[in-house]
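This is the structure, below, for whatever I ask next.
One chain of protein is taken out of this complex; the other chains stay put.
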Amino acid sequence: MNTESNSALRSEIAEWMATHLTGRFEALRFRGNSGDGDALPELRKEWERELARGRWTCPGWPEDMGGRGLSVAEQVVFQEEYGRAGGPGRMGHIGEGLIGPTLIAFGTEEQKQRFLPKIRSGEEFWCQGYSEPSAGSDLANIRTRARKDPVTGEWIVSGQKVWTSLAHLSDWIFVLARCDEGSVGRNGLIFLLLPLDQHGVEIQPIRQIGGSAEFNSVFFEGARARAEHVVGAPGEGWKIAMALLGFERGISTLGQQMSFAQELELIIEIARENGAGRSPIIRQRIARAWVGLRAMRYLAMRVLADDPSGDMRREVLGYKYHWSNWHRDLGKLAMDVLGLEANIVSNDPRRERLQQLFLFSRADTIYGGTNEIQLNLIAEQGLGMPREPRGTLG
Amino acid sequence: MNTESNSALRSEIAEWMATHLTGRFEALRFRGNSGDGDALPELRKEWERELARGRWTCPGWPEDMGGRGLSVAEQVVFQEEYGRAGGPGRMGHIGEGLIGPTLIAFGTEEQKQRFLPKIRSGEEFWCQGYSEPSAGSDLANIRTRARKDPVTGEWIVSGQKVWTSLAHLSDWIFVLARCDEGSVGRNGLIFLLLPLDQHGVEIQPIRQIGGSAEFNSVFFEGARARAEHVVGAPGEGWKIAMALLGFERGISTLGQQMSFAQELELIIEIARENGAGRSPIIRQRIARAWVGLRAMRYLAMRVLADDPSGDMRREVLGYKYHWSNWHRDLGKLAMDVLGLEANIVSNDPRRERLQQLFLFSRADTIYGGTNEIQLNLIAEQGLGMPREPRGTLG
Amino acid sequence: MTLVLTDDQRMIRDEAARLLSERSSSEAVRKIVDSGAGTDAKLWSALSRELGWCSMAIPEEFGGLGLGATELVLLQEICGQWLACVPFWSTACVATPLLLAAASEEAKQRLLPAIAVGDLTIAVAWGALGEINPLAVCTVNAAKVDGGYSLHGHVSQVVDLPFADLVLVPALLDGVLSLFAVRRDAGLHIEPLTSMDATRPIGAARFDALELPPESRIDGDGLTSDAVEAALALAQLCFAAEQAGAARGVMDVTLAYVAERVQFGRAIASFQAIKHRCARLEVDIAEVRALIYGAAANFSADDAGELRLEASGARALASELLFRAAEEAIQLHGGVGFTWEYDPQLYFKRAQATTAILAQPEGHFCMIADALLGEASA
Partner (left out) sequence: MTLVLTDDQRMIRDEAARLLSERSSSEAVRKIVDSGAGTDAKLWSALSRELGWCSMAIPEEFGGLGLGATELVLLQEICGQWLACVPFWSTACVATPLLLAAASEEAKQRLLPAIAVGDLTIAVAWGALGEINPLAVCTVNAAKVDGGYSLHGHVSQVVDLPFADLVLVPALLDGVLSLFAVRRDAGLHIEPLTSMDATRPIGAARFDALELPPESRIDGDGLTSDAVEAALALAQLCFAAEQAGAARGVMDVTLAYVAERVQFGRAIASFQAIKHRCARLEVDIAEVRALIYGAAANFSADDAGELRLEASGARALASELLFRAAEEAIQLHGGVGFTWEYDPQLYFKRAQATTAILAQPEGHFCMIADALLGEASA
């Protein structure tokens, strides 16, 4: 994998960002990242369409699906330059990065025709219906039910999803539901595509620690998915759901790292200004953060390189744990550098950004697989240690 | 509990130590503590008899058993002054602190007459036969068997004990063994007293990380305990064994803390001399160590005070974890203060003491209940969290 | 010196716990948070006027109960445990010891009885709240003028200021640190600040040539005595107690949650990694509490002695402990941990806010190291 070259592509993107992330889009710089996900939604949707006009949505998709067919290395370049330029959190991420590739791999021709173009163009936005109140870390404990309407062939869905990011700003949701009455665990699940704007779907925001509400609970009561909007066969929903997660290869994390680097830079700047940077302990912590970020970059490059020898299997497993804990700790460092000021809410944009970092990064070690789940996976799949015994409750 | 007063007693002990821990006993100062337990054994046995002549062995035993009947607070004073004066690790500890009180509480009149005076006088030394290769943390998994000789009524013992401290320097051992064939767990155990100097007992030293051998494996093959040397009834060995552990109330830990304080003092002295004390990180660590030691002292005082209201139940549980990890970390601090010199073995007594601290303190978080067992106990007994499910192996 | 609580002390503690568990419940605290007030005036009135909390450590001669440091730390622990939105620390654990240490007899006679009956809530405008000794960096100057004194300066953060009746202001007068008592209606400029931790109000105080009568200067002979140092150490210790109590509180919240939350067919409290993490927190809580109770039992109002180091040690450990306990609470609550609806976020914000007040842990350890090793020359 070559990240330093691709310089033509690199400058093309940088230039495009410089000329387009301006004017009314200026307000979007650095916004909409983790925890701040519900910021300026309408403007960010417009930004998605701006990206689409430049053919910068879905650049990794094959050309015949509307993408640019960029290689992994090239996608990394895109993410890095996007992040470096302060490109906002992508409203289209779930569509472009998750359901799009899933449909490309498992969808029917009809599904591809129906959904992919509108994902690419920024016309339709997607959200993810996996987690449930009793199926968080334990995803196989799905209870949302899908029952086939014998007349229409439609699937009728009842149940509750939680932690649905941006559901209130999305058009479609993909849902993992139980279609075989009485099935348990990974069997008897179905993977459905549902429009959110219908009777039988209710969206409730979940207010977060920082006061914003990026996540939602989504309640289904007789909501309907069309018969042809099943991905894969009924009963093999688990397979599709896991494959989808596999498409999240973390390319976007290299763009994310640009944002991390800027946060660290800001912390260093403030530490220089307010004297915190004279404290030997703060200095050690800043140095650690820098080292951790360097390591994270190489880790991501190793993970993305997808070594055919399998040398990196263990490392892939630990990547999420590494970056999320690094980022969470950075939030604490930011506060300790701010010192007494950390506690006072003001409209100083730098302080505000660091306070948001502090609060919102608390979610990093929880969503997308908690620390505890990550460590279980590393121990069991990476180190071959015995599985945790399952209990009999719930 | 009053520790600052008792000043008459305090000066009596200090004076006695000053006048007796001299001459040939001088060599014993600060020796024989954890990890160094097999140092100078013969001289230390003589020292025990010297203590006995001063009536400073078993000072907490009732007067009619040969003790002084000191209160807990007074025993604390003794331990503190003993430690402050550099009194060596007590060869008689197991007799005085564990089996003695057990016999006083549960022994027959005959057992008391037979054993207590020689414990008090420093004539007979004891060791503890609890742990086995597959019954370490899991003590209820005892496999050593005791079978009654139908002719003599003696108990015939076969099996293996491990981690028997100072067995090679002891005269007697108390053994927890399984007397009911086919029993499991805490049932069917017996608590026996055996002389070590007999056919059927073999003692093998276990060489430790620092090269010394304080611990032993003790192999029994048809070794015999007299019929009248059962404590409690056959079958209720678990009860006696647990009661015995309860007598280890940690009074000796206040003496131990004196030794910890001297170690910390030595580290500070060296840090001042070699410049390590200018490092902000070393300074933080030294300050932490000091704070931890202060807390340990108050913790011990709270534990010993035995609050009738039960407020301290949780804190009692955590005390061992606290002191052992503190001490282990002190060992690492000592090495980092020594810097490059830490790695070089020489006959500099200060460096040697800190190197021993470093190596031997590794045992602190393992023997007498590993960290993991301590944390289980705190979680289960202190915090009421669910018990760990037992497996079916072994 | 006894490290076992007396029956009276246990009664005070248990009664406080019973009361705050009702009156400072999660709902009650959230009401204050939502209101933006930061202080629960009704609760404070109950504690200070009806229950006499502020009289605890005031000598009997000034209308108090004549109890001591142990009672203060016990109450502070309970306040922390329930995140009580009351200015108890400012009034009883900072202002009162400072008055006892440094005020003239006349000022004591005037102020302490009013505090004891709950008529006077006091904030202390420390010069540099981020310092271990916030008097060392004084940002207010006083000058003698006709008819009294004039104060100039600015204190950027004063805990409980928006709610206080009276503000104690250490100020430099002719090079000597003196103590002034300023009523909030005396022309003081108060700017309320919005705090991330909405359970305690903070304000900025500005003194623009504020003219005060002669009796507003209340110190006997400056703020330099050992007694003042002891008072500061007591304030630190009581703050540590609040933090330790909050750690206990958030841990109780967590223990209750993990006992109920089922994943993989088991209460998550049954997972060993979770048990061990809770147990380690418990060990650390016990450590800090032992240090706090031990130091409180040794407290002497005339001699800071080792109390200064122990109080600093307790503060450093308590700051770290509370933050870790709150952080673990969020983590162990999983998805709901970072929601507004669950309580970990309340403790988490309190944790961060209290870390910075009266010096971060490293500052405390630095000070202890200086005492043990001599000041660093590097």
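Read from first to last, the chains carry the letters A, B and C; within each, the first residue is number 1.
Here is the rule we go by: a contact is a pair of C-beta atoms (placed from the backbone, for glycine too) under 8 Å apart; a residue touches a chain by one contact, two chains touch by 3 or more.
All figures in this text were calculated on a predicted structure; none of them were measured in a lab.
The chain not shown here is in contact, across the full complex, with A, B, C. Touching the missing chain, out of C:Trp44, C:Trp89, C:Tyr149 or C:Phe271, is residue C:Phe271. Check B:Asn33, B:Thr144 or B:Gln355 against the missing chain and you find that the one touching it is B:Gln355. Check B:Thr108, B:Ser121, B:Ser158 or B:Gln208 against the missing chain and you find that the one touching it is B:Gln208.
On the side of chain B, the interface with the absent chain consists of residues 131, 134, 136-138, 141, 162-163, 206-209, 211, 279, 281-282, 332, 335-336, 339-340, 342-346, 355, 358-359, 362-363, 365-367, 370-372, 375, 388, 390-394, using the contact rule stated above. Mapped onto chain C, contacts with the missing chain fall at residues 271-276.
Touching the omitted chain from chain A are residues 1-4, 268, 271-272, 277-280, 283-284, 286-288, 290-292, 294-299, 301-302, 305, 307, 309, 311, 314-315, 317-319, 321-322, 372, 374-376, 378-380, 382-386, 388-389.
Note that only the chains that are shown with their structure count from here on.
Centroid distances from chain B, each centroid being the mean of CA atoms, peak for A.
Per-chain Cα centroids separate chain A from chain C by 41 Å. Note: centroid distance chain A to chain B, computed from Cα atoms, is 54 Å.
The set of chain C residues that touch two or more partner chains comprises 267, 270, 274, 362. Shown for chain A are the residues that touch two or more other chains, namely 281.
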